[in-house]
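One protein chain omitted, others in place.
Read from first to last, the chains carry the letters A and B; within each, the first residue is number 1.
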Amino acid sequence: MTTETQVIDEGGHDHEHAHSPHLQHHFDTLDQQFNAGKLGMWLFLATEILLFGGLFVAYAIYRNLHPEIFEYGHHFLDPKLGGINTAVLILSSFTMAAAVRFAQEGKQGMLKLCLVLTLCGACGFLGIKYIEYSHKMVHGIFPGKYYNPDEHILEEELLGAHGHGAVAEHGRDHASSSGEETHGEGAHEESTQSAEASAQAAPAEGEFVIEKSQIVEAPEGPEGMVGIVHEKPELPKRPEKAHVFFGIYYLMTGLHGIHVLIGMCAIGWVFFRSTRGEFGPDYFTPVDLVGLYWHLVDLIWIYLFPLLYLIH
Amino acid sequence: MSEATAHHEEHHGVGHIVDWRVLIGVLVSLLILTWLTVKVTEFDLGSLNIVIALVIATLKASLVCLFFMHLYYDQPFNSIILVSSLLFVLIFILFSLLDLSAYQSSIIPDYISSLRDPAYPLDQLK
Partner (left out) sequence: MATTTDTLPGRPYGEVEGNYLTHERGLLSWLTTVDHKRIGVMYLACISGAFLLGGIFAMVIRWELFSPGPTVPGLNADRYNQIFTLHGAIMTFLVIIPGIPAALGNFVLPMMLGAKDVAFPRLNLASWYLWVTGAIFAVTSLVMSAADTGWTFYTPYSTTTQTAVIPMTIGAFILGFSSIFTGLNFIVTIHKMRPDGLTWFKLPLFLWGIYATAIIQIIATPVLGITLLLLIAERVLGVGIFDPTYGGDPVLFQHFFWFYSHPAVYIMILPAMGIISEMIPVFSRKHIFGYTAIAYSSIAIAMFSFIVWGHHMFAAMSPLANMVFSAVTFSVSIPSAVKVFNWTATMYKGSIRLATPMLYALSFLFLFTIGGLTGLYLATLGTDIHLHDTYFVVAHFHYVMVGSTMIAFIGGLHYWWPKIFGKMYSEKWGNVGCIVTFLGFNITFLPQFVLGMRGMPRRYYDYIPEFEALHRLSSIGAFIMGIGLFVTLFCLVYSLFKGKPAPDNPWGSASMEWQATSPPHYHNFTKPPKVGDPYDYTDLVWDPKSEGYYRKAEGQGAA
């Protein structure tokens, strides 16, 4: 392994590649062809950024004008699953970058391995996404006008996903309407499991019994909740436009998911070509360009994760 | 030059080969930053929370762009394309926000909801 970084002199290889079978008739050199492909891909990525840009505009505007719906809505997203998905995508981005490197070196076996690993990462991402989506839809959290959540969902989410500490910090945000169900000091990670578990169980039959002494009183008085008993601290009030958050959530992650699918098709296509040994030091443009696309999918997620899951 | 390339892992092809140490270093930093951004959320820093989250995200994005996407080694024009696309998204956000936040105060509160019958759930509005 050498460590020097260096820029290859452009056009320095003209004579070597003049008759390469990979050179299309309307280009003069492989370098010209490679750089043209890259420039084209970057322009395409710019269009993708602006396509998602529209959604980020919608996000920015509603986050600014109605922060309460984001504060409310993010309780329903699981930062642990989101975090795992971020790591999965970052790893698959790494294997894709490695695939490009192996293609440049002409190491066919490792190239194929890396492409398969990248595909596995993409499948893993979509699998986790599927769990997240179905977990919400089971409780009637659909986008837009189909938003019709169960009455109990909020307390489960709050008890589970955020645990005691997080809820307490929110002041008005904590608690349970069921006397049997209490919540614990659980660490962030543990409590996530309880979220999933309690999601399956009927709300009245909570499985996690914890000492009542740990229940923290809301520092502020009840806000807009009806029928609050002392042991059942109040829930955050559902803001009027709560469904807009889920509309934005589903649109952003959905469009991103579609891009993951398209990326998987592209990686599959490159993998198919790599099984025929088409790529080598002279010609790896398709691997490189699909790689760029895949990294963009990663980039978008890098922003979506904190913006949707990690709202304080 | 081709001589320089020759002792660089016998690389004759086009484009630049990124060093393994760079790739792995980027991977590790990305994972650490992801962990960091999750941890930071546990502290209430007011409006700083989102700023920190965005700064970390931008740091991660820059690492991906520069090394995984080879922008550091590429022709500068590709970076110009990326930066200008972000610039236009920014223009879009700022101008729309400028307008929308300026007229929010003149919206008649609950005008739209006064048009709807509270007896019907949201999906039967039309």
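As a working rule, a contact is a pair of C-beta atoms (placed from the backbone, for glycine too) under 8 Å apart; a residue touches a chain by one contact, two chains touch by 3 or more.
Small disclaimer: the values here were computed from a predicted structure and weren't measured.
The chain omitted from view is touched by exactly one of A:Leu39, A:Met110 or A:Cys123, namely A:Leu39. Touching residues on chain A toward the chain that is not drawn are 25-27, 32, 35-36, 39-40, 43-44, 46-48, 50-55, 57-58, 61-62, 142-146, 240-241, 243-244, 247-248, 250-251, 255. Contacts to the hidden chain, counted on chain B, fall at residues 77, 84-85, 88, 91-92, 95-96, 98-100, 102-103, 106, 112, 115-116, 122-123, 125-126.
Here is the rule we use: only the chains that are shown with their structure count from here on.
Chain geometry summary: the mean Cα position of chain A and that of chain B are 12 Å apart. Of all the residues in chain B, the ones that touch chain A in their complex are 1-2, 4-5, 7-9, 11-24, 26-27, 30-31, 34-35, 37-38, 41-42, 44-45, 49-50, 53-54, 56-57, 60-61, 64-65, 67-70, 72-75, 77-78, 81-82, 84-86, 88-89, 92-93, 96-97, 100-101, 104, 113, 121-123, 125. Taken in their complex, chain A has these residues touching chain B: 1-9, 12-13, 16, 30-31, 34-35, 38-39, 42-43, 45-47, 49-50, 53-54, 56-57, 60-61, 64-65, 79, 83, 86-87, 90-91, 93-94, 96-98, 101, 104-105, 145-148, 165-166, 169, 188, 240, 243, 280-284, 288, 291-292, 295, 298-299, 302-303, 305-307, 310-312.
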